[in-house]
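One chain of protein is taken out of this complex; the other chains stay put.
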Amino acid sequence: MTRTLAGLLLRAVVVLAGTALITFALLWNAPGDPAQAIALARFDALLTEDVVELVREEAGLNTGFWTAFWGWVGPLLTLDFGRSAVTGRPVWPDLWTSITYTFPLALAGLAVGLALALPLAFLATRRPGGVVDRVAVAVASLGAAIPAYWLGLLLILVFAVHLAVLPAMGARTPAHAILPAVTLGLGVAASLTRIIRSGILEARGQLFLPALRRRGVAPGAIGRDHVAPHAAIPVVTVFGLELAFLLEGTVMVEVIFGRPGLGTFLVDAIEARDFPQVQAVVILMALLFVTVNLIIDLIYRAVDPRIGAHDA
Amino acid sequence: MLSVEGVWARRGGAVALEDVSLTLAPGQTLAIVGESGAGKSSLIAAILGFLPLWKGRISWDGAPVRACRPALVMQEPRAAFNPAHRLRRSVLEPVQGVPVERLRRLCEGLELSEDVLDRRPGEVSIGQAQRVGILRALIASPPLVLFDEPLSALDAMTQKHTARLIAELQREEGFAALIVTHDLGYAVAQADEIAVLRRGKIEEIAPPDVVAQAPRSAYCQTLRTAAISLGALEA
Partner (left out) sequence: MVAIVGPLLAPYDPTAINIPKRLAAPSAEFPLGTDALGRDILSRLLYGARWSLGLALVVSLIGLCVGTVIGLVAALGGRIADWAVMRTTDTFLAFPELVAAVVIAGLMGAGTWSLIFALSVTGWMRYARVARGIGLSLRTRGYVVQAKLAGLSPLAVARWHYLPSLVPSLTVVWTGMFARAILGISALGFLGFGVQPPTPEWGTMLLDARVHMRSTPLQMVWPGLAVVTCVLAINLAGDALRDALATEEHAG
């Protein structure tokens, strides 16, 4: 067990290192003069050649690639994300604030998604191939094809503009979070429904189930002890992938609804060529991802022999 | 001449071949006999360069075996062919262009009508497929041909027939043949020399009449008794 753990950790580290390198290289080689962009964002009207040079030196943009890289990674290992090239303020506090906006929204979206997907998947699998099932699959397929931003806009149109029931832009009140969460949730629900449904169907198809039924085991117990755990495995695995969609969706939704959070943080940082901030967000996301996938990998391996499930 | 000297090889963590040495002269037939798992496939893989050697050396006339363009006849006849290609195409893969005369002669020698070649692997009988496999092996006139259980997939009658064809072709073409088989009777009938493989080691190398009558190693004796009781070998 320790060997696999070590192997997985090594993989995670390599992946993170690779991401850091690629991100840095990308920023370094981006067309356009980053110093100018930063200077513009900082000083606006006072832009002269000297100012640009000053910015360049301050941001460490005139050193070599590797020096700059280590200059960034070093402090990073002690969780020091550096300072924003534009505002000069440390990156971490602002980043943290963004996270406090994004995280709850993502969770809310996930909650909405699950609240919709679980019952729907359950109802659908009660009678596979029946009306409810086919409608559910159709709706899920439709949901997967709808871009989040369009859905968001439509919801804003209907609820905020026409019916004037819910607020649209900004994040002032909790009520402001309803539309974004619903937008997110609907998208998540679409893919989750399909996954849970197929997971349940597959678990139902296990060969030893009819034998259990014949022996007189109650249907409830069968569902609880044999179907549910087996169905949970692929669901948990795909959960890791769903996280990607959740993250993407949240970022998108934030931008649409004008909410502060990682999404707007990132977009603004990109436009201002604020290297430290962009790098911080990227590395943070990668870290989150790799960690979640690692945990899922471990759960999967731990659960696997107990249930005797086959390899995915 | 094929020369295997002190070869050790590993497969999947376990020792597959242990200090194996043998030689095969041009035009001669060497049979490798052993039970399942004895290492026969590993030996073929090692000779053809598909299994890296841990120790020892394998060469043909001093050079790596692949340099002489050896051919392989496989156990499962149809698996040797790409199911999407017609047999003619697969047969001609080892050569540039179409050696019309040679193709005709070999087909004759293998008792195959040429239109069999226009079919796909799934459309011919196993016996035909194996003969096409032999055709493909010989089309480029290789000096060395390896046979991995060439008769195992065939029924008894076809076995005898195919064995005869192989022997005839060898006399005509003069290639060196290394035949891996679990059938002691076949080995005794065809080979100039028999090497008995057991758990990756060579137990004995001897001419067929010695193996048939008075094998030295105890294992060989067991093999012989088993073969006699199965009727594969005459007492």
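The first chain written gets the first letter, and so on, giving A and B; residue counts start at 1 in each chain.
Heads up, the rule we're going with is that contacts are C-beta pairs under 8 Å (C-beta built on N, C-alpha and C of every residue); 3 or more make two chains touch, one makes a residue touch a chain.
Owing to the predicted nature of the structure, the values given are computational and were not obtained by experimental measurement.
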Chain not shown: contacting residue from A:Gly18, A:Pro93, A:Pro119 or A:Gly205: A:Gly18
Contact residue for the chain not shown (choose from A:Leu5, A:Ala115, A:Leu142 or A:Ile295): A:Leu142
Option from A:Val73, A:Leu201, A:Val255 or A:Ile299 whose C-beta touches the chain left out: A:Val255
Of A:Leu26, A:Ala115, A:Val135 or A:Ile295, the residue in touch with the unshown chain: A:Leu26
Residues from chain B at the interface with the omitted partner, ascending: 48, 50, 66, 69-72, 74, 76, 79-82, 84-85, 90, 93-94, 136, 140
Residue numbers in chain A that touch the chain omitted from display: 11, 14-16, 18-19, 22-23, 26-27, 30-32, 141-142, 144-150, 153-154, 156-157, 161, 244-245, 247-248, 251-252, 255, 266-267, 270-271, 273, 278, 282, 285-286, 289-290, 293
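Just so we're on the same page, only the chains that are shown with their structure count from here on.
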Separation of mean Cα positions, chain B and chain A [Å, integer]: 57
